[in-house]
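This part shows chain A:
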Amino acid sequence: MKIVIKNKSELPIYEQIEQQMKAQILDGTITEDEQLPSIRQLARDLKISVITTTRVYNDLSDEGFIISVAGKGYFVAPRNNELLRERMLCEMEDSLEKAVTNGRNAGLTDDEIVMALRKFMGE
Partner candidate 1 sequence: MENILEIQGLCKAYDDFALKDVSFSLPKGFIMGFVGENGSGKTTTIRAILNMANIDSGKISVFGLDSVTDTISIKERLGVVFDSLYLAEHLNVRQIEQQLKPFYKDWNSEEFFSRIKEFDLPDNRKVGDFSKGMKMKLMVAVALSHKAELIILDEPTSGLDPVARDELLDILAEYIEDENRGVLFSTHITADVERIADYVTILHNGKVWYTGTKDELTESYAVIKGAEEDIPSGLKEKFIGFHAYRNGFDALIRTDNLEGIPDSLESEKASIDEILVYIAKEEKHERHS
Partner candidate 2 sequence: MKDILNIMRFDFLTAKPLALGGMIFTVVLFGILSMLFSPLIASYITFASMIFVIPLQGIADKSGFHKLYGILPVKRRSITRARFLYIFLVHFLTELLEAVIICIAKGAELYRFLPNQEGETMIMVKESFADTRLTLLMMFGIFTALCVLFSYMEMMGQIHGRENEFKIIMITIGVISLLAFLFTFLSEHDLIPVIKLPNLPESVSGMITLGAVLNVIVFGICLLFGEITANKLAKREL
C-alpha cells in the first residue's frame, strides 16, 4: 500500500487517503483479504491524527471496500465486482456532470466539451 499526502491539496487528508486506497484496492495493488495496518499504525506511519485514520477506515467499511474483523483488524473486502462497478459508474456520472456544468459555466458549447473529453481519453 502506498499513500502520498499532499499538505497543499484542497482535498482534506482523509479524502486523499480514501481515494488512493480505493484506487489501489480496485487495481489490485492491495490484494483481496490482505490485512491492512491498524488505525493507529496507519496514523503513525503517515504522521497524521488518529481521528483522521479512523474516519478513513469507517468510510471505506461503509462503502464496502474493507471489512473489520473483530479482534483481528481490517482486511480488504472480498471482491464484489458488481457492487464496486456500480459504485464506480456512479462516481463517473457525478464527475461527468460536474465537468459538463463547469464547461458550460465557462461558456463552452456541448461539442467543445465532448472534444475536451476526447482529448483526455487520448484520442
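Inclusion criterion for the candidates: all candidates are chains of the complex that A comes from, given by their letters.
Going forward, a contact is a pair of C-beta atoms (placed from the backbone, for glycine too) under 8 Å apart; a residue touches a chain by one contact, two chains touch by 3 or more; residues count from 1.
Since this is a predicted model, take the numbers as computed values, not measurements.
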item	value
Touch assignment for chain A within the complex, options 1 or 2	1
Complex contact set, residues of chain A against candidate 1	7, 10, 12-14, 40-41, 43-44, 47-52, 55
